[in-house]
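This report concerns only the one structure given below.
Missing here: one protein chain of the complex. Every other protein chain is in place.
Chain IDs A, B and C follow the sequence of writing; residue 1 opens each chain.
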């Protein structure tokens, strides 16, 4: 049995960059290399642009719903960049930017947001699971994917995301426990953004931190400043490597903040003050990364321009995608329920087809 | 937020009595007073007798099923004796001896074991919830009872029992979390008897101990030698007092061992060796308590005789109860589904009554 | 609550019912996810925490089994919890608590422990919701002995049925058709409660009977209106209470017309609509001029927003079914 102290998280969330962008000395975790930080910065900019663009499309009535990760882009980016191509990412409904950072086609993520279908990309293509809505349920799927890979002797690691609220669900518990018992190579990455819709963290847990949940499963817990991309990357890199090396699962809690309402349908003025939100603008993950890269003169004008251009390309694609007529055919309703439709579904599909033909569709 | 070290259990399970019955010095937890230990000893003897008698009745075909707590009597007794009359006990299917130690009529517990009805005592009478079968579900009920009492300003504490296997269920997690967030006065008392039917503890958890699960909820965890009645009482007394004083919930793990098969229907030779079981005979909770009390000359011959007599009375009552014709009336099937039977049930009851009258019943 | 008749939405009616119950009975407590300061994602508990205090209406950690399980304990200990499941599909984590305890505790204890509690479930579709937000889950509960399952279709019923549900000594699964939350209607608070377990003939008619409930009620009424234009007189029955089921009212209605269509949004297979069809047929067989037809959701997962209209029983689909009722020999 592990010495229990090794399983507890560090006393404070790991931080490698102050909000000002100045670096923090850390005896064990070095700052990621500059080219990696540059790539991460690009992903942050794209992520922010995705959030802004989706928000605008919602306001224009072109998307049905959007849960923004504005302010959480360092978590989104870090989760995607810390894993290798053969690994898997398990995102939630809020992790659109993570899926895009992982390479999922931004237009394909619109399928869900436009209300065309429940999910729009092939999960096997980039090894990104469908964005999960029922909270914490996907964590168990992540364990299953990891366990299957481990049984086949593959070196796959699974990055499984969830929010602070989701840690209260029974499935969170069962997932961490199964992963630990089976030594499944999963990094559980909790974005603690202090809210579950309107419910603040204090109503979610009385624990010293969410990372302290690890020890109860024999899992090493760690916590990190979730608005510090350098720290997120450094910590996730270490935990992914540990999981890949056969060390079993890891739990990482990122301290961040949900800057916007839960979704466009939510009114956050009913449960929090602007004064609570304000300080978080000073902790913006983009500005912080930018300040560092500028200080290191790594962010050339040309590079900035290229990054901005990429972000605009993604946004433009989203706008085009949102306008495109991608309405699904009614017959699709019956096409994917079973590999072979049941006799009952065949009858029902015929009924609908008949109705539609009479309507003149 | 609590200092995290305060929430971790002691390095070793608390022990106040060695298996030999010799006392162990403990700087913070004194040995319970002798009269209390005498009362506990009586309860241990009765508990053992209940286990033996139930086992015999099963072998005679007079009970449908019995999950024995042989060897776990110190946990059974401790759980019952550590709480006050106004408190509540939430036992599992295995905790028959605890329910009896709490004052539930031994004959009434036979109702379930004979297959007469699902539960045989009035839970409000002694404040003992029905013995729970679906694992860990009762822990949430315990939290609700405690929360209701707290809302009314009552000083009630709830002692909620479960096994090591049950700690893997989502409801265990949700119960501890709810209790912690609402500061509900619940003492969660886990009898870690190393098995969940055939599954050993190592397949249940990779944690340093089950008591290490507390910190993840902000709950103080503690562990105790579950075959040492003095330690069980001392620890539970302390935790009950803390919960009553408004300190919120507590988690206590008792290290014990399931000496017999899971139930009479189980064949434990399929998954464990006799050699594994044998050493536990040397850790018997009764012998240990007896050795202490003898050494202290507290166990007079007369007292022993009285205790033996009480145990025999209980056993005799169980035998009589097992033989009594307590078959429920078929009409009861419809009597307790709703306060007022639905029209559907009234029809169905009439159908059955008609059938039975035609059968000549 | 102020007396007399007012025009309010179903959401407001539910809010008032909860407030009135909480005012009258100090043992009524409301809790769930986001029901506190936010007032619930559908605002059913709007303002209740502010007015009744944080003890009486509060947010819980995010865990539905926890919510229902804690409610069971509170109900065991003298309280009347009213809990909210945020959406239909998010009640599933509580399934074991509902089936194995909420439904069975009275029976388990031979009536010694009763659970007066209400589980409110906003359910069904028609609001453009994404996956998991539009399930019609009533069959799971209606199939489970020990549960009372109610579903109002208008503000007045919503008010009175929630009051009755809270007052009942037994657990109620209270299914709220979320697409009807915002429709306003007169609520006359001087009218006495309808009486638990009763169906209601909400439109008279002589040619055939539409039997429906919850989200499909307005559609059935529309269909009856459209049929009337075509000279066919359809009676509409709102079952309201799925368990207990009001056989007397429903069967009397069907016998009076001799033809029936059951309309429900849930997928049809092994559903409440199957039950109504089966029992009406069993009981009214010789009064029936044609088999009872069902118009239900297809046996598919609830569709994405862009396709949901095909899943919802619509006026045309209902009228097609009515046309199928073998009128030729009339």
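To be clear about the criterion, a residue touches a chain if its C-beta (ideal position, glycine included) is under 8 Å from a C-beta of that chain, and two chains touch if they have at least 3 such contacts.
As the structure is a computational prediction, the values presented were derived from the model and not from experiment.
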| item | value |
| --- | --- |
| Partners of the unshown chain among those that are drawn | A, B, C |
| Candidate in contact with the missing chain, chosen from C:31, C:140 or C:174 | C:140 |
| Chain B residues touching the omitted chain (full complex) | 64-65, 112, 114-118, 133-135, 165-166, 168-171, 196-199, 203-205, 265-266, 270-271, 327-328, 330, 332-334, 337, 342, 344-345, 348, 352, 355, 359 |
| Missing-chain contacts mapped onto chain A | 117-119, 122-124, 129-130, 134, 137, 139-149, 151-152, 170-171, 173-175, 177-178, 181, 332, 335-339, 342-344 |
| Absent chain, residues of chain C that touch it | 65, 89, 92-93, 95-96, 99-100, 103-104, 107-108, 131-132, 135, 139-140, 142-146, 242-243, 245, 267, 269-275, 277-279, 281-282, 285, 290-294, 298-301 |
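Following the convention adopted for this analysis, only the chains that are shown with their structure count from here on.
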| item | value |
| --- | --- |
| Chain A and chain C, separation of their C-alpha mean positions in angstrom | 36 |
| Chain B and chain C, separation of their C-alpha mean positions in angstrom | 40 |
| For chain C, residues that touch 2 or more chains besides their own | 60-61, 63, 65-66, 93 |
| Multi-chain contact residues (two or more partners), chain B | 170-171, 173-174, 177, 181 |
